[in-house]
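Just passing along the structure, written as structure tokens.
Omission of a single protein chain aside, the complex is shown with its protein chains in their original locations.
Entry: subunit A
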Amino acid sequence: MQTKTKQDGQLEQNKREKPMPVLAKVALIGFIGGVFWSFLAYCAYFFHFTEVAPNFILQPWAIGDWKDGALGQTIAILFIGLASVIASFLYYAFLKNRQGIWPGVAFGIGLWVLVFYVLNPIFPQLKAVPQLERNTVVTMVCFYILYGMFIGYSISFEVAEMRRQKQVDVVK
């Protein structure tokens, strides 16, 4: 080593990456899942696969016209990311022990029903499901399925891995 002053801890290779606490990981999974899939949904909106843009989530608030522009979409995507953190905590609370992709798929469909039927009155611009185009319904259901699978599978896998790790540590 050429410099004694450079402590071991300062070397990039000697930094120890601490494992994230599980709740932080769940929150991160939720946020990134929400942002990623709603961004893809925005792309789908851009190409008219669906009439519902991410900014539908901003409609209940009487804020400026900017909510219909690019800025509105961006903020809406981040906002969905935050809402998605709540969804992922819900999944963690109730479904974390179910393995595989199918509970997540079911969770996604459940969320779709919640948003498009139950919460529909909150969003004034969101038409009732029978009035939506066929393309829109199919596209939105697909995105909710993929989103639910992403959140659900990630969380349950994380939980299973932690349990496995604990067992290994106990054996050691």
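The rule we apply is simple: a contact is a pair of C-beta atoms (placed from the backbone, for glycine too) under 8 Å apart; a residue touches a chain by one contact, two chains touch by 3 or more; residues count from 1.
Here is the rule we go by: contacts and distances are computed from a predicted model.
The chain absent from the displayed complex carries the UniProt protein name "Stage V sporulation protein AF", chosen from "Stage V sporulation protein AF", "Heme chaperone HemW", "C-type cytochrome biogenesis protein CcsB" or "Bifunctional ligase/repressor BirA". Screening A:L28, A:L95, A:V113 or A:V129 against the full complex identifies A:L28 as the residue touching the chain left out. The missing chain, though absent from the display, is touched by one residue of A:S38, A:N55, A:S84 or A:T139; that residue is A:T139. Touching the chain that is not shown, out of A:G64, A:G100 or A:P121: A:G100 (per the contact rule at the top).
Where subunit A meets the missing chain, the touching residues are 11-17, 20, 25, 28-29, 32-33, 44, 46-49, 100-101, 105, 134-135, 138-139, 142, 145-146, 149-150, 153-158, 161, 164, 168.
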